[in-house]
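Before we start, here is the structure in question, set down as structure tokens.
With one protein chain removed, the remaining protein chains of the complex are shown where they sit.
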């Protein structure tokens, strides 16, 4: 198993390297008779595209998705959906100077040790470019959960140490950082500029909210929905931590503080983040992920080459200063995929217990 | 899929309810010809057992494991290993008074909404008792990784807001909290006592270190080893957050700070927590999990019954004040299981590429 | 993966060796709120039990099933069902004389070469005794498909070269061979006697009919329902061939003969055996399996021991003359398991396309 598949009933398999011919994804288990067009998927890809604002790389990726199977007369057929996004701007020569050098913080070192193959062209399979396939699959997952009234919103909770103090949904679309606090957004822009000027990069925290999720999603023991969400989100290269509801703060609470009192009108608080014993409780799902700063920085760093010789490296290229905001649609996609899968799993139960 | 299985090549399936006849686990994929006896597994169970110190429930669980299959003449045969632990002290009458009430923070509410079945006897499948099967399976996983020189140490990093300021391996076994800082341990004991006296509970943070792990474990994209570790750990009922290496702190660093410089002698720092692009880099693996406070508290709480009527509840029973330290062997078991699985997956690669 | 699991949504994992402590099975994915008692399962085991008529071994297996989990107050809970059958008559000394000899036709030779372990006690995991776990799981699968009006009947179509010329359902229960043609049954009994007297064994053909199966079960491409049935049936140790509908006879037909004409009242013929393009068409499912003669015979045979030395062997023990009729409930169980799995898979589709 190469580890490129996720999901049980809604199953997503991605393929493709950053500088190969194309990136793609096969989606198995999408129910039939759902309307779906290329433009539905394209919309998600466009949100992930670079070129919006300062934080992002000037490299121009015109990602155009093509549906190759699984759709007939504008509707899903129930058979595998194959999506392809061609790699247009694949100038792998740009990577020639790092051909034999392990870039710090990247997968170069570990892939080489795992496979004995050195694909220096921008990270190969480990490249952030692989996430374009996730976003494409997420658009289809989004259709499945959207039909049930489940909606996902993700935004920048923290960037370069600056924290959004308030969550105003209206603010999110008002700034390219997708921060729900316009004041904080301004400061974050400043931090991005600083980092750019110093040839460095910064990290941040993305918060993801799921509204309208029915209770009952998630399976006992290992396939708890928070466990599957944690896996899906940590599988994004940049993520170094994940927390649900009160998260690490829960570790500092007492039981009487942390337990969410239940009333006939619902839960009074939401420290559980909408999940109890691994199963959704009908409340809002709340998750946060810690994104490390981008590893490719201009600042000189110590490393070694494939022969073990110490070298110094300064990565020039066209790189983002932060994965935020481009990582946000990727987080949304992963959450959509997990929810679609568990929604289908829960459907089996419902129909069989009638 | 009921969600009770984990792993691809080393596959663990647990079964059993807290107050049923027994708890058990089937392990598929254990290599043949490994020496294994019941006492090897019993040792792990004894560490998980309550009755050690103040923090733990006076309930006496004498968990005795029996091997039912997969061993012949003291060695594994390569076929499924079935382990069973009988439930001895299953006085479900103790739960009669909560028969129709959803305990806050527990899975009662969500299981009822998922299955339409109310098994009030101590949480049924959602009970912490299920973890006895994990620990038993973890003992076998531990044998597999131990043969390769991989060792896991877990300890209490934080309890009730008190943080271990230093990591002294010798201290871990000196206090029943398994805290690597004896001074902090004393204060933690005080916090436990306070919580007990006030009829409340407290949470904490467990840190897990893996030493001796070779580079190359983990698969690209979705089955990254940190993703699989996150899933395995968040699948423990009490865990609300997980972080690898610098974790959430990485989100506040710059790239030049966060990247671990590589030298001919290895990495200079370990913000990556031993994992780069989802694959182990040969350095120590570092993970932390946030454990929420135990949900069963004597303090009165607001809730509803199965008919939706508001009620007030005070859970007397024999409950721990904190999942720490009993959760520590469970964390170790889950990490062992994930590592054993990925070790076998990596072995396939090694043998096929020769 | 040790290969001991089958099914996607209704998943069966068996464990146990013929002369270990017990045989068992874990069933995942059984819907909640189905009435189920030990006696429901016991009934199936009793039909598989030896001691009925001449063909079967005088060895007395009193297989008593115990439910260890997944049932609460007489109903399934939706969590894994664990069943255990203790091995009572496990006199492994009886096998001492074949300790170092590979019995022809048995798995001794291949298991030894695969695992490097020699478990001589009656076949270990490869023993026919493992099928007791399949029959137990099949009883639960039978409950799931029975609720939908699906019924399975299997019988002896051929034994020792004698063919049932007619299919009379009433006759099946009239003879211990479970042959639907009483005249043929008499001759078959004669053949069994002959074989027994000559210290030999005989093979036969079992035919399985499924009535009441709705159209739409089965998945395109690889998980066709006939493909999954073929796998499930060939996984029974004794089976060397399987055919659906006209089977090998279809290879001798012309297209215009073989195609089943469709009318408003259904199909005029059933050469397809109820399956078109891997999906049930609502007609009766018809399958036949070829069972080889039992490998343990008293007649002397040439073989080698574990050191490669040629030896001659005459297996005395208490062995059946034919796997028929005891294999019949095993065939029914495997078909039930596959149908239950595909029924659940089809349910997902139905509920999601509404």
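Worth pointing out:
We call the chains A, B and C, going by the order they appear; numbering starts again at 1 in every chain.
Throughout what follows, contacts are C-beta pairs under 8 Å (C-beta built on N, C-alpha and C of every residue); 3 or more make two chains touch, one makes a residue touch a chain.
Quick caveat: nothing in here was measured; it's all calculated off a predicted structure.
Partners of the chain left out, restricted to shown chains and counted across the full complex, are A, B, C.
Contact with the undisplayed chain is limited, among C:242, C:328 or C:351, to C:242.
The chain not shown here is touched by just one of A:33, A:211 or A:316, and that residue is A:33.
Contact with the omitted chain, checked across C:178, C:224 or C:326, is made by C:224.
Residue positions on chain A in contact with the hidden chain: 1-2, 4-5, 8-9, 11, 13-17, 20-24, 26, 28-29, 32-33, 66-70, 72, 75, 77-82, 84, 114-117, 119, 124-125, in rising order. Seen from chain C, the chain kept out of the figure touches residues 1-6, 8, 14, 102, 104-107, 109-111, 113-116, 123, 125-126, 130, 158, 160-161, 195, 200-205, 215-216, 218-224, 226-235, 237, 240-264, 268, 271-273, 275-282, 290-297, 299, 301-304, 308-310, 345-346, 349, 353. Touching residues on chain B toward the chain that is not drawn are 9, 31-33, 78-79, 144, 220, 344, 347-353.
Everything below uses one rule, namely that only the chains that are shown with their structure count from here on.
Taken together, the touching pairs cover every possible pairing of the chains.
Put simply, the C-alpha centre of chain A and that of chain B have 26 angstrom between them.
Taking the mean of the C-alpha atoms as each chain's centre, chain B and chain C sit 39 Å apart. One finds 46 Å separating the Cα centroids of chain A and chain C. The multi-chain contact residues of chain B, meaning those touching 2 or more other chains, are 1-2, 4-5, 8, 14, 114-116, 125.
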